[in-house]
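The structure follows.
As you look at this complex, bear in mind that one protein chain is not there, while each of the others sits in place.
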Amino acid sequence: MEKISITKIQALMLGITSITVTGHLLFIPVIIVHAGRDSWISLLLATIPAMLIGFTVALLSQRYQGYSMVEYSQIILGKWFGKLVVFIFLFYFFHEATISIRGLGEFYTSAVTPRTPIMVFLIAMLVLAGYAVRCGLEVIARTNQVILVTLIPIGILASALTHKDKDYRNFLPILEDSFGPVWDGTLPIISLYSSIFVLSMIFPFVNDTKQLKRYSIITMIILIMMFVGPVTGVVAIYGAERAQGLYFPTFLTLRDIEIGALQRLDILGILLWSLGSFSKVTLFLYAIVLAIAQLF
Amino acid sequence: MKLRTITKIGNGKIEHIIILTGVMTNMRITKCCLIMFFLFLLSGCWDKKELNEVAVVMGVGIDKVDKEYKITAQVIKPPTGEQAGGGGSELPTWSVSATGRTVLGAIRNLNELSPRRLYFAHLQVIIFGDELAREGIAPAIAWFERDRDSRAGALLVVTKGTAEDLLNQKIELGNVSSKSMSELIERSTIRQISAMEIKLRDLMTILSTPGIEPVLDVINPKEIRGKVETFELDGVAIFNKDKLKGYVYGSDATGTEIINSKLNFSIIEGKCPKQEEEYFAFQITDFLSKVKPELKGERITLKVNVTLEGNLLDQTCPLDLLKTEYLHAVEKEIAMNIKNSVENEFQVAKNLGSDIYGVGREVRRFYPEYWKEIRGSSDYLNRVDFDIKVKSNLRRSGLIIDPTEVKVKEETD
Amino acid sequence: MFKLRNKTKQPFSQNTKNLEEQQTILSELDENIKKYKEIFGDKSDFSVRYIQGDSFKLAIVYIASLVEKDILDQHVIKPLNNQLQQSTDTIDKIILSTNKIKDLTNQEDVIKHLLQGHSVILYDGKTMAYAADTEGGERRPVSESTTETIVRGPRESFNESIMTNIGLIRKRIKTPKLKVNKKTIGKESNTSIAVLSIDGIAKTEIVEEVITRIDKIKIDGILESLYIEELIEDPKRYTPFPTVFNSERPDRIAAGLLEGRIAILVDGTPVALLVPATMGLFLTSNEDYYQRYDISSLMKLLRGFCFLLSIVLPGLYVGLLTYHQEMIPTPLLVAVTGQREGVPFGIAIEIAIMELTFEILREAGIRLPKTVGAAVSIVGGLVLGQAAVEAGLVGQATVIAVALTAICSFTAPSYNIAITARMIRFILLLLSAVLGAFGLIFGLLFLLVHLNSIRSFSVPYMSPLVPFHKEDWKDLFIRVPWRYMKQRPDEITNDNQNRKR
Partner (left out) sequence: MVVPMGALIAIVSILNSEDLIGIFRFLKNYYPLYVTFVCLILPLVLLMISQIKKTREKVKGRNPNV
């Protein structure tokens, strides 16, 4: 009987931050490698699966009110089979947390401070995440709220500042190699959006689950919109050919902003990804800890 | 799993909140971990570089000497002795050169000569010597793309001699020659000329996109009164892929800028109507060009729609050019000029086998099927026609309607 | 000196023992007086005045140093004399013209009242006594606040008398709903404190919680409100941030009460406490409400920005100049490089030394008399800084950064949050000297999580920033005109949120 309660907006904000940031950092290059100048079509194509996953998570949580994924899997599938499925989820959470934290570390070592051992970043982030998880879900949710509120203006600012360098004719020709590459690019986006499933560990603590389905679907649409800017921006600036094969294309676009005195905005990028990765790692760590606690 | 209950007030009752933690022992572990971590940190400062341990590189020249890359780095020279503490953004510079089989190798060798670590994050300009440019610039910029320290905002220029010579010139306006060079290009619109202003990022984009070839600004040392005193922006260098093929000078060199809509605030000269050997000068205040290819059979027609506005600011002919009949002539002359620039530069580039206007890219954008047929060779350049429409508007004529020159003439009549 | 009660029993234990043994007031006057003389000491400021008539004998006892002589003479002795002259049998119906008269039955009460500056009237042959309020002694008049100065607004500030202070608040909030809950705390000091709240606005749970926590206090003496502050703070989690607000301006406290907060006044100090306190409260000056809303909105924004700057600026400076030179605009970098030449220390050490010097100067300036304080700041700030730069020990940019930080930290309207900011600034400086931007961000994130985890009397510290309350944002970064500020803070008041009806 947990009395932790967060609002559904807070819960969904957790989802938004965690997906957006690792998405921008690690998935956009993947999408672009696959889909090239048609990445935006991949993005649009991913809308429906994204809404589907949002709907599914919300519906499951609504149907089994107050139960987390761990508990309702066991209710639905029976004790042992349910546990097996939970174990798969758990492994995934673990994997995702590892990858995103490692991704942040790699980002720092290859783009910001190359001589600092990567361990420093990993441990520091984990210490922070551990501390936040210790403080409880409410604290995580509130911290994330602050983070997201800071990140969104930075993101908008960044895409506004890079506007000068963008050439939207780089998107022509559309579908040069028909739909093949676009499908390839859609899959990473879908997988990225699927990770909102982690919210199934959070939804039991939401104090008001009315209209949760609608809210989740709106969240997914917001997520899509948050990816439109960076995905198109990178292609518009670098051209499809050069955009393929950049490790951190979004960071590079920020790095090269030069508008009068507004130059060298690396710090924005660093801030963006550090804060976001923190949110994501914290969320996943919380999910893992909670899932293990409920599983055994 | 241990459950801990803590009490918290809220909503009147004391609620029991269950927090999942096995706290008591973990507290100690956490503290230990934190202490360990901070101790670990204290051994840190891995990436630290004090300002007086780095040499800020402002410009880099790349030459090819005996199949090796020769890198010349121009660094800011810190003030000595009494000057210390003075500061200011114009400090004297020092240039140092070294060779190596790769660019990074050469930079390593440079660091053997420099007591301070060369720091490339504030690179203003990268200069390619003529010889290197003819062999290909792509291998020379690989490191600049990769390294986190360097920035894609550095300007790229070509010089006719060696880059080292150019960097080592002392000039009259400004202490730091590479900064002067970048200002020569970046602030060209203020000085009413136009430069290509190709940055590392643009070059990366252009080189990796099929169907377009780069054009770089050319900067040469300029002798005045028998001594090099300044730099000169001298036309553009035309590349085929990453290899320098030739140069274009004078008004022809503006073709690429016209196509890329970059001609704002520059000056166009034209012949006065009815009078040979008399000229007017026209300043562009608003310039926009739209390019669209059109495919008819085998012929590619590049439709260029130029709209420009501007001021008539100077004339040598004693005519009131604002009269309607002359006005049309002036506008026609401007259109002629623009057409000539575009076509002449293209002609030169075509002979060098270079698609500087990105005709191929445009064709690909609108006729991807056809592009698949023609890609791979630059033959299509021979089948390109131009259809240039210039819509020019003379908006203003400075502070006077007709110049004194006209009045003088009226008197004499 | 201020250990918990159960530990300090030695020096006055005899007196206490006497007290406990003899509870009731003795009927014989002389015996009584003798006893009190024993307790307070014969040659102390304990005084006795006898009034003797034909059939009666009474004594007025008081502690001379606590009593206002005029009141005693005019309002106690004179009426007593007059009334007793007229009729001798109406002793029980004596009418005195002092503030309050209380019947006392036991000795402990008598002593308590004596120590509060009351005069006690004892009768021969009766086991009853009357206490008359003759409290006096020297008090500072209500004067202008020196620590919280404003341009526009009331000049009054609290003084050391709790009654005056309560009066100052009552004068501002003239409603019977203003509840004053007086208590006496401190085994030896017997300090009176008062818990003020407005019924129907303050959340009853929080009021109860405050009172419970105050009742739990066990201490021998309370000399300043900080004792209370520390003893009623949330004990769960350590935090460098103040979770109890303090002010010596009655208008500030009154504003807090109207928002549904609870004020705690302590006798003997002009500093009153206000709970629950949130981050925003510390960054608000009461002048924000006395200036036009557009101006005060700008000031609020500026102040918030300065507060942030005063925390991160040294760290940011070190991080940028030793780790991330690529992020500094080129002309600036070249300029700073020029200054750095020949400076012996690294930037981190340099700025740490300068910050430390500044802190020392500030501390020195506070402790010194006002006239000398100014001289210290001139010598320290101007001469020392200038000399350090000219000697080539520090770069000019560092001096600028330190000075800017210092000025920014002075914009914080609340002194104790400024001190906290100072502390955090050094930690962030260390982190960013070690790890660069990552260190700074790490520190800020830690701070953020920490700030979100603390609560002041069940109200989240960062409220209303997070948890998000739309209405309360009107008074967070900006201040909207009063006509749009319709609601009281959400977390603090539960019902009766409307300011206007």
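First chain written, first letter: the chains are A, B and C, and each begins at residue 1.
Convention: a residue touches a chain if its C-beta (ideal position, glycine included) is under 8 Å from a C-beta of that chain, and two chains touch if they have at least 3 such contacts.
None of these values were measured; they are calculated from a predicted model.
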Note = Of A:Ile4, A:Val33 or A:Leu172, the residue that touches the missing chain is A:Val33
Task = From the listed residues A:Gln10, A:Ser39 or A:Ser73, report the one that touches the chain absent from this view.
result = A:Ser73
Note = Missing-chain contact, candidates A:Val21, A:Val133 or A:Met220, resolves to A:Val133
Note = Note that chain A touches the chain not displayed via residues 26-27, 29-30, 33-34, 49, 52-53, 56-57, 59-60, 63-64, 72-73, 76-77, 85, 88-89, 92, 94, 96-99, 101-103, 105-106, 110, 118-119, 122-123, 126-127, 129-130, 133-134, 187-188, 190-192, 194-197, 200, 247, 285, 288-289, 292-293
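As a convention for this text, only the chains that are shown with their structure count from here on.
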Query = At what distance in angstrom does the C-alpha mean of chain C lie from that of chain B?
reply = 62
Key: Length of the line joining the C-alpha centres of chain A and chain C, rounded to whole Å   = 46
Ask   = Taking each residue of chain B in turn, which ones touch at least two of the other chains?
value = 41, 44, 47, 151
Query = Going by the touch rule set out above, which residues of chain A reach two or more other chains?
reply = 112-113, 116, 120, 124, 131, 136, 263-264
Task = Spell out the residues on chain A that touch chain B in their complex, using ranges where they run on.
result = 1-4, 110-117, 120, 123-124, 127, 130-131, 134, 136, 165, 169, 172-173, 176, 237-242, 252, 255-256, 258, 263-264, 289-290, 292-293, 296
Query = Which positions of chain A touch chain C when the two form their complex?
reply = 7, 9-10, 108, 112-113, 116, 120-121, 124, 128, 131-132, 135-136, 139, 142-143, 145-147, 261, 263-267, 270-271, 274-275, 278
Key: Contact set on chain B toward chain C in their complex   = 6, 8-12, 41-42, 44-45, 47-52, 54, 56, 58, 76, 78-80, 83-91, 119, 121-122, 124, 149, 151, 179
